[in-house]
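Here's the structure, in structure tokens; my notes come after.
With one protein chain held back, the other chains of the complex are shown just where they sit.
== subunit A ==
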Amino acid sequence: MEDMQVSMYQLYRDMLTSYLEDKSEHALYHAQQFSKQMMEQDMSPEETVSLHLSVFQDIAHDLPEEVKDSFDLLVEVMIGYGLAYREHQSLRDRQQELESELNVAAEMQRTLLPERRIDLDGVDFGVVSVPAGKMSGDYYHYDLDEHGNLAIAVADVIGKGVPAAMSMSMIKYAMDTLTNNQMQPGFVLESLNRVVERNIDEDMFITMMYGVYHPDKHHFYFASAGHEPGFFYHASTDTFETLEEKGLVLGVFPRVAYKEQSFELSPGDFVVFLSDGVTESRVDGEFIEREQITDMIRERLHLSAQEIVDEIFQELEKAQEFQLRDDFTLMLLRREV
């Protein structure tokens, strides 16, 4: 401590002497570097001011009393700045703590998502899901049942931040309790609605689109709980159709029935599920049109499902200058040619 003060004193003295001699920019540059060193050594503004005075008194003899006295005022004022600086440091430490806690929570949340790749003959599947912040309000799911049918889902919690993200785990656990024979979309949404209605706050809702693909007959079944409409692509005519079914968002009423639709996927046909973070991407300040999304997909028909969704995410992320406003989830399931 003593040593440090001595060396600081000496350094500052050399700096000031050299500056007073030639008023060079070089000496000022030194001072700028020195300020970083002072902060590293936790030197407060009031100590710095006081250091300046004592060095100055040392170099310039016969400093007028008034000049010395004026420093009393400056030190007094600087104490306030010193306190604000210390408080800032402690709040910054606190922020880092919170950040790392949030990282743990985000990591836990990621473990709720499926990891293994879908390896199913005749099916090409891809998904990308990126949270705007640390925690995501989007959830996606895919799973193969023992009959070889592939269930897929995208859900979006209406509500922000950590509580919204936490309610995600409820969806996951509720889905885990469903057995293989209960994987019909209408039934799944009805059960989830009951769980959600009972367990989350009134001001929180969840939208969800759930579908099942039966590869043997190439049938796709789906139902929606107020979720952002998806797309259905017909390869034969190269056209997109909106994938939509009426249904109340999860969590409003205890008993809700969900209508189910089904259609056949011909070779090259695919379905797209997404969250509103995709359609509410803003390019040049304006929401993109759904047609822009289908155009982006069409340009990439030759790619794999995973490549398509990845590339679209990258393009939209770039167009928004890498600042997502909302969680982004895009999923594509294609019957291979």
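Just so it is clear, contacts are C-beta pairs under 8 Å (C-beta built on N, C-alpha and C of every residue); 3 or more make two chains touch, one makes a residue touch a chain; residues count from 1.
By our rule, contacts and distances are computed from a predicted model.
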Quiz prompt | Chain left out of the displayed complex - its UniProt protein name, from "Polar amino acid transport system permease protein", "ATP-binding protein", "Nitrite/sulfite reductase" or "Acetoin utilization deacetylase AcuC-like enzyme" | solution = "ATP-binding protein"
Quiz item: Of A:88, A:259 or A:325, which residue touches the hidden chain?
Solution: A:88
Practice problem: Write down which of A:18, A:50 or A:169 is the residue touching the left-out chain. | Solution: A:50
Practice problem: Tell me which residue among A:79, A:235 or A:303 touches the hidden chain in the full complex. | Solution: A:79
Practice problem: Could I get the residues of subunit A that touch the absent chain, sorted low to high? | Solution: 1, 46-47, 50, 72, 75-76, 79-80, 82-88, 90-91, 94
